[in-house]
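Missing here is one protein chain; the remaining ones are kept as they sit in the complex.
This part shows chain A:
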C-alpha cells in the first residue's frame, strides 16, 4: 500500500493516540472499593466481645458530639495557622490552638491536591484516583458510601454554604444550601461574603446538626498573587473573625446535660510557593486540622502539631457523631479525640474502626491473610476479648488498666498497618491494557522509524506492505495466538481488566491490527536488510553538519532526560538550554555563510571576535525581499540569532516555572501585582501593536482591518476585566466579566478564519497555478492570523509580550535564516518543534497540573459550558507549540519552489518528533510504576504527553489536508 508521507504520518499518529488512550485506561487505577455496592449500616457493627449475644451487643456507640461545624478553607496551608502568618493574622485561632480545649494536627492531603478529589477524600475517607482531576470540572453526584449520606440517613440535618462542588456531589443531601461557583478566580470577596451572610441567622437557629462552610477566597487569592501577597493577611483575619464568631456562638449554646459541640477547621489542600496547587510539594499537601470542643482537655501551651492523613478525619467524625464509618474509608481514627472517654469505650471504637478496615482489606486484597495489619488486628481483638472478660467480672485493679492500655496500643498499630496497606493498594494497575497499549505504540514507532528513508526521499511516498502481510500465514497465526492469549488472560483470575470488559468484536479488531502491524514491520525490516548490507559506506558520504548533530543529540538527549523526575519537573530548563545552543549553532552557520573566504570556526565562542573590517565576499545572494542592500542583509542575518537569544533570555525571566526555582520572583508576578498596572498596560499595548505589525503583512485588506479591530477588542477586554487601564480612565472602573468585549473579538476571529478558509477553497478552483499558489498562502496566513488573534485574547495580559516575541522570532528567522541558509524541510521542522516546546514553557506552563489556567475557559462565556471551556483551555495551554506548527505550515507551503515535498517531510518529522518521546515515556512509566514520585511527577507528565500527542495529531491532519490539495493538483 503506497501512502504519501503526510498521510502515513497522520495514520501513525492516530494509531498512537488510540493506543496511548488504552494505556492511560490501564494506568490510572480504579480506587480501592469494597465489592458490595451498598452502604455501611448500623447493623454491620461488630459485637463488642464478651457481652453475650444480646440485642445491645452490636449497637452503635453513643455519639460524642451534638453538633458539628466544619469550616473548610480552600488552600489553607499549614503555616497560615501554625506558622508566623497564623500568629499575625489569626490571633483568635492561635489562642484557641495554644490555650483552648482543642487538638491541632497537620493533615497530609494526597496528591492530586485539587478541590474535588479532596472533598471526596474527606467525605468518603478513600483516596480518589488521579483521574479524578480530569473529572474535576464536571462533578457528578457521589454514589459511594460517604459521611454526608450516613449523616443524612441517620436523620441528621445538614446545612451547607460554599463551593457548589459539594452541592453537585451531594444533591438533595442538604437541608439548606447555597453554592457559589468557584471559576471566577479573580473574585475573592464576593465568594466568601456569599457564605458569611448566612452565618448569623444560621448560628441563632437550633434546627441543624451539621453545618459545613467552604470558603474559596483564600484559594482565589493564591491563584491571583501567591501565598505572600498582601491580600492574604486581610483574608486570614476575616477567616479568624468567622472562627471567633462560630466558636463564641457554640460556647454560648453549650449547656449542662447535653453533649458538647465540635468545631472543625481544616483545609482541603495547601498552596505552593507560586500560589497554585495540584502537585505534591510540601506546602501543597500540608494542611492544618484544628478540632475545637469543650470535650477536650484544655491545653497548657502550644506543642508541635502531630502529623496524620487527611482521610483520618472521616472515621473520627463518623464515630464522633455515632455514625457507621463509610465502607471505603481507609483512614484510622484520631486517638487524641477520644482520650477523655473510658477505656472500654475507646477500645470499642477502635474495634469498630478495625473491623471496617479489615472488611475492606478482605474485599480488595485476595492475599489479605498475609498482611501484617490483619494479623495484628486478630490478635488485638482476642486480647480485647480477654480484657472484657476481666472487666465484666468487675476487676478494677491497676493490672486491668495497664492491660487495657496494651490492647489499645495493639489496636492502634493494627489500624495503622491496615490503613497503609490499603493506601498501597491504590497502585494496582491493569497491566494487560497497559502492555497492549505499550506494544501498540512501540509498533507504530518502529514503523515510523523504518519508513524514514522512504518518507524523507524526494518522492515522499511510503510503501507499507500491508496487503501482502494480510495474506501471509504468520498473520493468521499471530491472530490466532493473540486471541488465545486474550482468552487465557481474561479467564485466569486477575484484577479488573478493561480490555476484557470490551465487546468481543472490538478486541478482535485490536488483535487483528496488532498482528498486521507486526507482519508489516517484519517485511519492512526484511526489505531494508539487503540494502544496508550492500552499502555500508552509505553513512560516510551522508555527512552530518554540526547542526544535524546538535538536532539529533538534542532530540535523543531530551527523550532520555525524561527518565529523571527532576528533569521532568525542570523540563523547561532542558528546552531553553537546547534552544540557546541551537541559536548559537545557527549563528555559526550564518557566519560561515557570509564570511565565506575567511570562514570561522567549529566553535561558537569565536563569534564576536570577528573583525569588523571583514571583507565583503559572499558569493551568493538570494533575492532581496525587503529592499535592503546586500550588506545590511548580512548584518541583519547575523543579528537574528542574537536577537532570538536576547528575546529568549527576557522571556525566561517573565514566567518562572518548574519546581525548584518556581518560588523565585519573576517579572510576570511583578507586573501582575497591581502596583504596576500602568506599566503592564503599556507593555500590553506595545505588544498588541507589534503583533498587528508582524501579522498583517500577508493578509488581505479585509483581514487587516478585522485584525486591527480584534486586537483593539483584546485590549478593551483586558481593561474590562481590570488587568489593564485605558489612558483616559483614571478611577478604577467596576470590574466586569468582559463578556461583550470577548464576544466582539470572537466575531473577528471567526471572520478572519472564514476569509482564510474561503481563500483556501478559492485557490482550489483557480486555473492559473501561480495565482492559486499566492491565494493559498494568503489563505493559510489568514488562518494563522486568526489563531494568533484568538490566542491574544486568551493569554493573560502579562503574557502578551510572549506572543509578540514569538511572532517576532518567527518573522526574522523565516526571513533571514530559514529562507537564506537552505535548511531542508526536516531541519526546519525540528527547529520549529524546539521553538514550540520552549514557548510552551515560556508562557508559564510546567509539567504540573496546577499551572493549567482553567479561567481561560470562561473568556466570553456567562457560565461554565463544557465543550468550549475545554477547547479554549487546551488551545491557550498549547498555544506555543500550536503557533509554531501553524507557522511551519505557512512557511513550508510558501517554499514550494525549493522543497517540493516540504509539507510531506514536515508532517512526517512532526509525527516522529512527537512519537519518540511519547513512546519512550509510555515504556518508562510502565517500568517506573512503583516509583515514589509516580503520582506527583510522572503521571501529570503522562497526561501532558497524551494531550500533546492529540494536539499534534490535529496539526498533522491539517498538514495532510494541505498536502493532499497540492498532490491533487498536477
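Just so we're on the same page, a contact is a pair of C-beta atoms (placed from the backbone, for glycine too) under 8 Å apart; a residue touches a chain by one contact, two chains touch by 3 or more; residues count from 1.
Operating definition for what follows: contacts and distances are computed from a predicted model.
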| item | value |
| --- | --- |
| Missing subunit (named according to UniProt) among the choices "Terpenoid cyclases/Protein prenyltransferase", "E2 ubiquitin-conjugating enzyme", "Phosphatidylinositol-glycan biosynthesis class F protein-like" or "P-loop containing nucleoside triphosphate hydrolase protein" | "Phosphatidylinositol-glycan biosynthesis class F protein-like" |
| Residue of A:508, A:567 or A:754 in touch with the missing chain, whole complex considered | A:567 |
| Residue, one of A:457, A:581 or A:964, that touches the chain absent here | A:581 |
| Absent chain, residues of chain A that touch it | 564-567, 569-570, 573-574, 576-577, 580-581, 584, 592, 595, 598-611, 645-646, 648-649, 652, 658, 660 |
